[in-house]
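I have a structure I would like to understand better, so I am pasting it below and will then ask my questions one at a time.
Every protein chain of the complex appears in place save one, which is left out.
For chain A:
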Amino acid sequence: MSLAVQIEDLNFAHPGSDFPALERISLGISMGESVALLGPSGAGKTTLLTLLDGRLQGWRGRASVLDAPLDPDQPPHRARRPDTGFVFQEYALVERSSVLRNVLNGRLGRMSTLRALFGSPAAHDLKAALAALADCGIADLAERRVDSLSGGQRQRVAIARCLAQEPRLILADEPVSSLDPARAAEVLALLTNAARARGATAMFSSHQPSLARRFARRIIGMSSGRIVFDVPTSELSEDATEDLYRDTEPMPNVALRAVS
């Protein structure tokens, strides 16, 4: 069976930093799996997802995505990028453009450069964008400008943009951390259901164990750049998740300074 993600002995440190952001990471994720990355801030979740999206260079080790190796020194070829979709924590939308325009931006990698430059999507691009809008329950918002939307609506737009891209691997970096609990569950359900319906592999990071348990079949715990556990959701103990957050050191000098 082919793997959506395969990583062996991956190491990375941000330029100028002495501490590794990722340390001796090895893991394999099968096609169609839904995986949650769990861990406190600074655990390396965003770094790992960004690296898998091909937007991070200068790492060591081996990594391949959708059966194609990633080059540690240069970004993947443009033609490969649309197969991996990314949902950003803070949406990363063009605020002044319409919802439909933003969702069509997800199609840019699948269009010819000329078509993309002139912003004239082909019929099948438009169809994919409209289908993604409908799947995310925001077809009625198509003409609205993004800066007039709520946080929950914006994240739906961001997910629709990712789905319009027709990715086989969906990477989501804390996609619901800025939403209230009810909205967070709705949006994660939407994301994981859409991935399953498309047969796409989904990998999302979160710092909320309850959400990870509810929406992923497998949970990978990360702390200080390392994988501390990697288990099927049904086998994850409460203790393991508690330890994950207990081990983190409090940030120095920011605790309890008197507010003047």
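Keep in mind that, in the parts below, contacts are C-beta pairs under 8 Å (C-beta built on N, C-alpha and C of every residue); 3 or more make two chains touch, one makes a residue touch a chain; residues count from 1.
Going forward, contacts and distances are computed from a predicted model.
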"Two-component system, chemotaxis family, response regulator CheY", "Phosphonate ABC transporter permease protein phnE", "ATP synthase subunit a" or "Cell division ATP-binding protein FtsE" - which is the UniProt name of the missing chain: "Phosphonate ABC transporter permease protein phnE"
Contact residue for the chain not shown (choose from A:6, A:165, A:192 or A:241): A:165
Sole residue of A:6, A:34, A:47 or A:84 that reaches the chain not shown, by the stated touch rule: A:84
Among A:17, A:74, A:113 or A:234, residue touching the chain not depicted: A:113
Selected from A:95, A:140, A:180 or A:235 as touching the chain missing from the view: A:95
Residues from chain A at the interface with the omitted partner, ascending: 53-55, 75, 78-82, 84-86, 88, 90-97, 101, 105-110, 113, 116-117, 119, 158, 161, 165
